[in-house]
Structures are given as structure tokens and as C-alpha cells.
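Excerpt of the complex: some chains, original placement.
Chains: A, B and C, in written order; residue numbering restarts at 1 for each.
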Amino acid sequence: MNDGAGAPCAAIPGDVARAIIAAGQRMDARGWVPASAGNFSARLGPGRVAITRSGFHKGFLSPESLMVVDEQGRPEESGARPSAETGLHCGIYRRFPEAGAALHGHSVPCTVLSRLSGPNLTLAGYELLKAFPGLATHEAAITLPVVENDQDIDRMQAGLDALWADQPSPLPGYMIRGHGIYVWGRDMPQAMLRLEALEFMLQCELEQRRLR
Amino acid sequence: MNDGAGAPCAAIPGDVARAIIAAGQRMDARGWVPASAGNFSARLGPGRVAITRSGFHKGFLSPESLMVVDEQGRPEESGARPSAETGLHCGIYRRFPEAGAALHGHSVPCTVLSRLSGPNLTLAGYELLKAFPGLATHEAAITLPVVENDQDIDRMQAGLDALWADQPSPLPGYMIRGHGIYVWGRDMPQAMLRLEALEFMLQCELEQRRLR
Amino acid sequence: MNDGAGAPCAAIPGDVARAIIAAGQRMDARGWVPASAGNFSARLGPGRVAITRSGFHKGFLSPESLMVVDEQGRPEESGARPSAETGLHCGIYRRFPEAGAALHGHSVPCTVLSRLSGPNLTLAGYELLKAFPGLATHEAAITLPVVENDQDIDRMQAGLDALWADQPSPLPGYMIRGHGIYVWGRDMPQAMLRLEALEFMLQCELEQRRLR
């Protein structure tokens, strides 16, 4: 299921690789990276991004499962194929200079709620909303965009760019209908913290909807 | 709960045995092999299949829990009893030359949905549909056959053979009502990937049905 | 939360102690022994039973958490207090000579279903019914008694004795309303296998009821 090239990627610092690998293990333990779903990235420096390669099971990554692309998603080395969704990761890094890491996973609550939702999903009244920038209180609400799934990644990213252009401070996350969630932060710990907070609130939302 | 013969099976290469054992541990961690349910196999070469023996807990396999049968399900060595469902594994290898490994597990979503379903269960609109052959887009759908449970395995397999005879490219999987799921692939990683994708989508389906 | 006496119990063979300790760890991983709930036992020989002591968390047992009682539940050594429910374990060993191990746990499906159920709960149409004696087919059904909870253990056991007296081959298990499940087998692996099968079917039942 992988694209063949097996050499470790020496261009990715060990601590960055370990952070990405550990993120995959933690998400796998939660059931958030079924099959070969999910992909993760980290900004290495100006114009360079470490990203998971296409086809690998994200719960069992190794340094060989990673590669480096530029901010347009072009591989630094030939022979390895980056995640099919590389364009979405790079779209985050181009638009948000403060973003240092991004995580994409599939959870059951996210998949189910996004299939039933309109263009947005609002989360309100949760203490965990404090995980998001500018929200120091639980009395606020966040509105997660839910975009249509699309196999044309460039087209999907263009839609996100248009969405973000209208907002002074876009939320560092969005859902793709029937597909999953994207979340980012200044580094991998903050990205994972925001992902956990969102997934927790989505699970609460799903539970509440069952009770109606 | 096992059939007594304890000698390790030297006829199964170590890497194949380890892949089967690891598959069992992963499925056990997900709760997909309760009691002594479930069984796994891998094609060893022309006319030879490695399969789990009858009665062992599939979360705790060892090389002694495995044995070799031919494509008709007959043991190579006397004294060990293969899985009661060996005929279903061999039916897959006879019909699908490209199949290299097969997994059978019991999950709660599979058991519940199959009890409520007709002769088929359709999954549509999920990104994870891409795990299946010929489906490069989320806009397709797959239709999983749901066959009646039957203690006469030969009779059940004959029904599956008739079902597959009508289809140019049968889906590499089916459900048995109140019993579980069978999935296969060219090797154990692909079989496991397809199993995870199906189980994820079944869990989403179950969650959505609760919301109606 | 324990009763003070700390010496290891030399009267329990190491393999028996390890089997009990491992059963507790497995049940804890499934969430079946919350707080200090649950208790486990194994028959050591004529008139002697190894049982978990009162007050210990069953996910973290050690040889010091076990003790020996006779078939009336009386401790062999003074100073340690056996499980409050010792009478229920001994009631199993007195009535069923073939019983070699017994497990008691609390799961959410068991607790919820028993609170809503009448004096019995029937499970039908599941392949996993084959885990029970005399049931070689999925087309049978089992009927689990659901007895009222009672802090007077002797009284509860007397009720169970009366229930079993009417049956030629009682099912090796029962539920206690709002409390949990008791399951037994010829040894610890068979007891655990039956517990896993029952808990799986109870979880399926609970899921199905949510869909009505």
C-alpha cells in the first residue's frame, strides 16, 4: 500500500519525526486513523514542510513514512509520493504563518455529524472551547466550517481560501463532509490539544443528539 | 478449549505467523474477537493455506495456534483441527486468485446491523470507500452482501459461490447475519486495512441510525 | 480500602494466582471492574477456593489480594476478609461440581439492561451462543436469570439455589439487577470466554434497543 521508496528521510529532524509518529500512535489508539486514513505535517522552516507519505497506516509510522515538500506541495526528493491531501496541509501553512503543525483524522462523531450538518457546525457552552484562540471563556461559541468532500484537492483548497479571506481570524480547523477534520496549531502539542478538544466536543454533540 | 495437539507448525514461515498473530492482537484490542470468535488465514503458495486452529482465543495466538490446510480445507498434518469456518476461507482463495489473506471478526456494529438488514447493506458517501477496488472516489457506494448464518459451512459457501458467479468484480467482503464479517486482500496489511475501513463505516451507520 | 493483612498467600499455586490477576487486568481494560467492584475465584481442590479479598481494585491484583476459603466461605487463615460476595462464589462451587472458576464483573450494558429487565433476559440469534453448553447452533436461545440485588448474600444465594433446583441444566451465569453478572466455567479460560461472549451479546442487545 505504499509507494515503494524506502530510504529514511534525513532532511527531517529526529524530534519532528518522533512528534509526527507519536501523534499517529495516539490518534490510532483513539480510532481516529482507520485504514490508511489521516495525514499529519509540521513546518520545518521557510518553504519546507514534513508530511506523511501516501498509503501508510498512520498508527504505525516510521521515519521512512515521512517526506519533505515545499509550500506548494512539491516533493524535495523524487520517488516518494506525498499524502493525497498535501495541498490541504500546504494551504494551511501558506495562509497561516503562525501554523507549525497540522493534523487530519477521521473519527466517527466527525464523520456522522458532518454528514448531517449544513455548511457549519456550532459548538457552544463547553469549557473546552478555551482551547481556541481568543476564547478565554466557556460562554463563547465556535463555528466549524463543514466543506464538501472533493477528490480535486486544489479545488477544495481554493474554496477554503475564499472562506478564510472573509474572516479576520479564522478558526484553526474545519470538517470535510463524510471525511474528517483538519486542525492546526503553532506546534504539534497545540495541534493535538485542539484536536482532542474538538473531538471531545463532537462526541458530546453526537451523544446529545441521540437523546432528542 | 483447544484440540490438544501442541507442536509448533514448522510449515508456516515466521513472518506469516507473526502477521496473523499481530492481526489477532489488533482485532482483540478493538473488541472484534470476543470469546474464541474470529479466524484468520493467509495463502502460503499453490494449494496451501495457513489458518487459525479451532477454539483458540484469537487475541492470544501463538505459532502453535496455527496450521496448514489445502484449498479444500484438508489439514496437511493430522491431529490438529482447523477453524470450523475453514471452508469459508478456502472458498475465498479458490474464487479469488489475487487473495493472499482473509480476516473474519465479530464487531457489535456488524452484528447489530446484520440482524436488522436485508440481503444487502449499502455504504455511500464515505471517504473510506476508497479502500475498495475500483472505487477511487467517495461518490460511489458499496453493497455488502449479508448472508444467512448456517452451521453447514459447505452450504453457506455454495451460496456465496452462486452470489459471486453473477458478479464480474465481487466486493472483497461480506457479512453473516448475527455472526460477523469476512474481508480479504492481496496480503494481510491490505486485508486489515479493508477491515478497518468497513468497521469504521459500519460504526458510522449504526450511529446514524440511532439518530433517526 | 483493603483490610490490612498484607502477607502473600502461599496456599494458592502461582499459576492460579496469575490467572486470577490476569483476568482482573483484562476485565479492567474493558471497564468491567470499576472502583473496587468485581470478584473472581478458582477451585483449588476439594473444599478449597481461592478468592479475591474485599476492597482491592480488581484491575491491580497481586498475590496479596487473594485468599483461600472453604466451600462455605470460611477463611482458612484469620486476618483477611474475603470478598463480600464470597457466598455467591461458593454457592456456584457447591451446586456445580464441574465449575473450576467464576468471574463477577460490572459492565454498563449489564447494569443498564438488568435495571430494565424482568426476571429473565433472553438472547437469541447470535453465533456466540455457541459458547454455552449444549448449544452447538446459533438458532437456539439462552435465558439469563436476572435476580434482585440484596445485601444479604446468603438470602440471595438461597434464591439462586431454588432457581437452579428447578432446572436440569442451569445456564452457567446470571445477572444481578443494577449490579452485574456472574459467569463460571471448568477453568479460568472457559469462564473468561463465556463472560466475553455474554458481554458482547449484551452490548449488541443494548445497541439494538437504542434503535427502536
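We adopt the following convention: a contact is a pair of C-beta atoms (placed from the backbone, for glycine too) under 8 Å apart; a residue touches a chain by one contact, two chains touch by 3 or more.
What you are looking at is a predicted structure, and each value in this text was computed from that prediction instead of being measured.
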Seminar exercise, completed: Expanding from the 3 chains in view to the entire complex of this file gives a copy total of 4
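Everything that follows uses one rule, which is that only the chains that are shown with their structure count from here on.
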Problem set entry | Arrangement of touching chains [line / ring / star / complete / other] | line
For this session: Can you figure out the chain closest to the middle, judged by Cα centres?
Result: B
For this session: Can you check how far apart subunit B and subunit C are, centre to centre, with Cα atoms defining each centre and the answer in Å?
Result: 32
Problem set entry | Inter-chain centre distance, subunit A versus subunit C - centres from mean C-alpha coordinates, in Å | 45
Exercise. In subunit A, what residues contact two or more other chains?
Worked result: 210
Problem set entry | Residue ranges of subunit A touching subunit B (in the complex, touch as defined) | 1, 31, 34-37, 57, 106, 108-109, 111-112, 115-116, 149, 151, 176-180, 206, 209-210
For this session: Enumerate the contact residues on subunit C facing subunit B in the complex.
Result: 30, 125-128, 131, 136-138, 189-190, 193-194, 196-197, 199-200, 203-204, 207-208, 210-211
